[in-house]
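A single structure is presented below for examination.
All protein chains but one are shown at their positions in the complex.
Moving on to subunit A:
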Amino acid sequence: MQTTLKVNGKTERLDLDPRTTLLDALREHLHLTGTKKGCDHGQCGACTVIVEGKRINSCLTLAVMHDGDAIKTIEGLGTPGDLHPMQKAFVTHDGYQCGYCTPGQICSAVAVLDELKAGIPSHVSADLDKIAFSRDEIVERMSGNICRCGAYSNIFEAIADVAGEKA
């Protein structure tokens, strides 16, 4: 099935089996292997990408459902010579060990800071109308990204750094 995706600003035309998940389209068809396949069931967050400005699990959606959509992956956030501030902060604060969950963590973290700015509440927001940065807010909002090396405290420090907050 003919499908057009706007990936990291580039228009990509693909002919896909309808079963192809967005994750597999990115990795196997476009060879953008930065986005990782972990559980493939929406539980680990390794496949997190930003679609039309919102973070989603790319393993739990079909590429054909996103015809015409703008998709940002880790490759679109920054490059080795020109890192996104969140990528830079993960390096500075050692926010990983094996690195497998890192692209998903970074895409999620970038979107989380946008969600805070947009005033979107979370489970731990004491007041649904007053949304502010806090450790609890970040921990709750990042719960869909698992790091089995356990780099969580450094991941938090990286996110706090980009948010301009003290860890």
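Following the convention adopted for this analysis, contacts are C-beta pairs under 8 Å (C-beta built on N, C-alpha and C of every residue); 3 or more make two chains touch, one makes a residue touch a chain; residues count from 1.
Operating definition for what follows: contacts and distances are computed from a predicted model.
Q: Which listed name, "Multiple sugar transport system permease protein", "Sulfate adenylyltransferase subunit 1", "Ca-activated chloride channel family protein" or "Xanthine dehydrogenase family protein subunit M", is the one UniProt assigns to the chain that has been left out?
A: Choosing among "Multiple sugar transport system permease protein", "Sulfate adenylyltransferase subunit 1", "Ca-activated chloride channel family protein" or "Xanthine dehydrogenase family protein subunit M", the correct UniProt name is "Xanthine dehydrogenase family protein subunit M".
Q: For the full complex, which residue in A:T48, A:T73 or A:N154 touches the chain that was left out?
A: Considering the complete complex, A:T48 is the one touching the chain left out.
Q: May I ask which residue of A:L5, A:I56, A:I74 or A:C147 touches the chain that does not appear here?
A: Here the residue in touch with the unshown chain is A:I56.
Q: Extract the touching residues of subunit A with respect to the undisplayed chain.
A: 1, 17-19, 21, 40-42, 45, 48, 54-57, 60-62, 64-65, 108, 111-112, 115, 118-123, 125, 128-129, 139-144
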